[in-house]
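A protein chain is absent from this complex, but the other protein chains hold their places.
Now for chain A:
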Amino acid sequence: MVTSIIRRLIQALFVILAMTIIVFIGVNVIGNPVDILINPDANQAERARVIAHYGLDQPIWKQYLMFLQGLLHGDFGDSFVYGRPALGLILERMPATLELAITALGIALVVGLPLGLYAGLYPKRVSSKLIMSASILGFSLPTFWVGLMLIMVFSVELGWLPTNGRGPTMELLGTQWSFLTGEGLRHLLLPAFNLALFKTSLILRLTRAGVQEVLPQDYIKFARAKGVREGRIIGVHVLKNLMIPVVTIIGLEFGSLIAFSVVTESIFAWPGMGKLIIDSINLLDRPVIVAYLMMMVVLFVVLNFIIDICYTILDPRVRLDAKA
C-alpha cells in the first residue's frame, strides 16, 4: 500500500512538472499580462518598471527556473493581479467551492441512487419510464440555461430564493462556511441543485444499468432460491456489486465538480475557485493559473487513490498492491 502511494505521488510530480511547462509557455503565447494589468495612462518607462517587477523581462526559461526555485521553498509566487500569494488566494476560495461541490454531490446521490435502483428493479412501470425520460433532460439541458431558468423562476418570479451570492458565513475550523447559517443555506440551494442536475442523471442511469446487469446473475437467482429476504438481496447483493462503476464515477465527478464548476459559479456569482481561475485566465495571471492547475492534479491523484481504496472494500478480490 505504501509503495503504491509513493508510486502515485511520483507520477503526480511528473504530471505537475509537465503542466507547469505547458502553462508557462501557453500564457506567454497568448499575450503579455502587463498590457492587461497596467494603467493605460502609464508611459513606456513605467511599463518597463512594472515588467521588471514581475520578472517578465527575463527570458522565459529563466522565469521558469526562478519559479521552480520558489516552488522548492513552498512559494508559488504572488498573483500579478491581486498582489498576494497565489496559493493563499486559492485556499481562501476553496471552502466556497467545496461546500457547493459536496452539497451537489449529496443531492445527486440521495436522489440519483434510489431512483436508479427503482427504475432498474421495475423497468416496466410507467413511473420508471418517466424517471428515465427526465434523466435525459438532466443530461442534455445545458447547465447555464438551467441555472438562468432556476433564477428566473425561483428568484425573480416567485421570489423564494436569493438570485446569487454566498450569503452570510460562519466560522468553523478556522474557515468561513455558509451552510451553517439559514440565509447561507438558502443561497446554497439553487447553485447546488443546478450543479447536481447533471450528476444526478448520470448516477441514476449508471445505477439502473448496474441493477439490470446484476439481477439476471446466477448468484441473485441462487439467493432468491435460498429464500433470502428481498431487502437483503437488493441492499447487499445487488447494490454492492453495482457500486464499483458508480464509485469510480462519483470520485471523478467530484473532482470535476471542484475543478470545473465555472459556469455555475459565474451565473450564481459564487465566490469559489472556478470563478477565480476563469478570471485569472482572462487576466493572464500566470501564478494563479499554475498554482490552481497544480492543486487540481494533486486533487485528482488523491481522488483516484481513494476510489481504489473503496474498490478493495467493495470487492475483496481487488488488491491495491497487486494492481499497482
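Heads up, the rule we're going with is that a contact is a pair of C-beta atoms (placed from the backbone, for glycine too) under 8 Å apart; a residue touches a chain by one contact, two chains touch by 3 or more; residues count from 1.
Here is the rule we use: contacts and distances are computed from a predicted model.
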Which of "Multisubunit potassium/proton antiporter, PhaC subunit", "Transporter", "Putative nitrogen fixation protein NifT" or "Cytochrome c oxidase subunit 3" matches, in UniProt, the chain that is not displayed: "Transporter"
Which residue of A:152, A:236 or A:306 touches the chain not shown here: A:152
Hidden partner chain, touching residue among A:4, A:58, A:143 or A:181: A:181
Interface residues of chain A (partner: the chain not displayed): 30-32, 35-37, 39-47, 49-50, 53, 81-84, 89, 92-93, 148, 151-152, 155-156, 159, 162-166, 168-170, 172, 180-185, 266-269, 271, 275-276, 279, 282-284
